[in-house]
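What you see is the complex with one protein chain gone and the rest in place.
We call the chains A and B, going by the order they appear; numbering starts again at 1 in every chain.
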Amino acid sequence: MAETDAGSAPAGIVTPLLRSEGVSLSFGGLRALDDVSFSVYPGELVALIGPNGAGKTSMFNCISGVYRPQQGAVLFEETDLIGMRPSRIAAAGVARTFQNLALFENLDVVDNLMLGRHTLMRTGLLAGAVWLGRARREEILHRRRCAELVDFLGLGGYVGRPVGLLPYGVQKRVEIGRALAAEPRLLLLDEPVAGMSSAEADEAGGLLSGIRAEMGLTMLLVEHRMHLVLEVADRAVAMNFGAVIASGGPESVSNHPAVVEAYLGAAGSGAAS
Amino acid sequence: MDKFLQLLLSGVALGGIYALVALGFVVVYKSSGAFNFAQGGFVTLGAYMVYQFGGDWGLPFWLGLVLAMLAMAAVGMFLERLAIRPMVGRPAFAVVLITLGLLLVIEQVVRAVWTMPGLVLSVPWGNGRSRLGEVTLRHADLWSMVSAAVLLAAFFGFFRYSRTGLAMRATAADQEAAAAQGISPGRSFAVSWAVAAATAPVAGVMLVSRGGGALSPAVGFTALAAFPAMILGGLDSIGGAVLGGALIGVAEVMSQGYLDVSWLGSNAETVVPYAVMVAVLLWRPEGLLGTRRVERV
Partner (left out) sequence: MRGLLRRLLPSPDPTRPARPGGASANPLLPSAGAKIMAAAGAAGVAVCPLVLDDPFWITVLANAGTFAVAALGLSLLTGFCGQVSLGHAAFLTVGGYLAAFFGAGWGWPLPAWLAAAAAAGAVIGALVGPFALRLRGNYLVVVTLALIFVVTHVARNWEGFTGGFDGISTNKAPLALGGLDFADMSAFGQRLSREQGLFYLSWILVGISALGVRNLVRTRPGRAMQAIRDRDSAAEVIGVSNARYKIAAFAVSAAMASAAGAVYAVGLRFITPNEPLAELFLSIRFVAIIIVGGMGTVYGAILGALLLGPLPELVKEFVSYLDVTLPGLGRPLVSEVAAAEPLFSTAAFSELLFGLLLVLALLFQPQGIAGAVRSLRVRWAGRASRRPGAG
């Protein structure tokens, strides 16, 4: 594992924003993650690739606190996230999207984005119920930020309707927006273009580049479509059967024999590119 | 020690009845994931039907019981078709709420049909009892245990080995996948409701007979103590229903016999099932034998 992780940092001395160290996770007898180590440095966009069932989403779940790995550490700015409640991890500055949409379907776009800002706000029960002074100012301030985000994501035409009724591609964008609204320091994107047509996927790729250019955000991306990875990622980490099999520049990782074999071995299921 | 054995026997018998009621809940839960509060009403209605066929129309008791089981199966299927099937695809709590509405309706219908107070359900074993060494065995208790054992064994076999049972388990595990295999989810639901309702007269008769034979609409309410039994055992497990039923039954009877602490007040045993359940749930949220869920996002 050590050799795959070594020497891939963009700048030698910078401490990583996120460091996974020997993370292992199993369900009953099934080993979902096996000694996974990799790092993400500030400002980077790292892609996590691999065939279906390679453990990419399980890794995301370990970072965001949904799963609790039996071994290893997930260090976010040197704080171990393992064992923290998901809501604490979110408050620490990690936001994510989900492979299968997980929006609050009965709420509208703005409310979903406002929920992204939940950890940035303070209004409590009593203040919310009384709705005076600080609570009111806070609400208005944060709504303004969300309105900016609505414009940035081009969601202006969809405001005011329950998001569950919006088209799939729009919902995907709302979900990215909800994660961005949290103003995270690390953004985890789980297959942001899954289920999209290639035109939509290109558009989403443009959105990702736009987000980087605009916000300079550090991102970890799970993605199947290799051409998107090649286009946007600084580095790639390839996984198969729960273990890291290669890491480095996206080009070299995608041509790595083990990676090629992993995709072919999986009947080429995800390798379409 | 004799007192202890005596109470243990009585508690296990009560547990058998709870397990029977819980069985009705579990069957529906297993096939559709719905939590059926109307089962308490089924138990009441079932007991009154046995009275109607046997006591009122003068049919032999066993024939009356079988007829009541058949009639209840029809009632179960009818209500499933009427009120539950249209709820497919709606949130689980909406289904729970609709069964609460059915419970209210069934309770009032029973009161309307059998207005006369003081009805008595006579059973072949009456108030008979036998001595077993130092312990008295009430025949009502014996029958409770026997009928619980027979029905539970039948269900276990049904779920494990019969085609319909397998289909029901498949539907519970994954409705869409089961449908893709040509298993009709609707049929599974209907069968589970019929089966659950058919067990109700047996449980009702046992509860009434245990209480001395007096019929009252509150029978179904007593049956609600089967909820803690089922939750305790783990909602999706028939073995759990047996274990939970036995634990709750014994705890209830033991507390009746031994819990003579004045500050707890009279009838503290009605609270005991819930207290036991609450304690177990804090320790094992999925129940004693229930399956732990792996969360997926």
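The rule is short, and it goes like this: a residue touches a chain if its C-beta (ideal position, glycine included) is under 8 Å from a C-beta of that chain, and two chains touch if they have at least 3 such contacts.
Bear in mind the structure is a predicted one, so any value in this text is a computation, not a measurement.
Per the definition of touch given earlier, which of A:Ala147, A:Val170, A:Leu230 or A:Ala258 contacts the omitted chain?
Answer from the full complex: A:Ala147 touches the omitted chain.
Would you write out the residues of chain B that touch the absent chain, in ascending order?
Answer for chain B: residues 29, 35, 83, 86-87, 90, 92-94, 96-98, 100-105, 107-109, 111-112, 115, 218, 221, 224, 227-228, 231, 235, 264-268, 270-271, 274-275, 277-278, 281-282, 285, 293, 295, 297 touch the chain left out.
For chain A, which residues reach the chain that was dropped from this view?
64-66, 85-87, 90-91, 95-96, 98, 102-108, 110-111, 114-116, 118-119, 121-125, 127-131, 135-136, 138-141, 143-144, 147, 150-151, 156-157, 159-162, 178-179, 182
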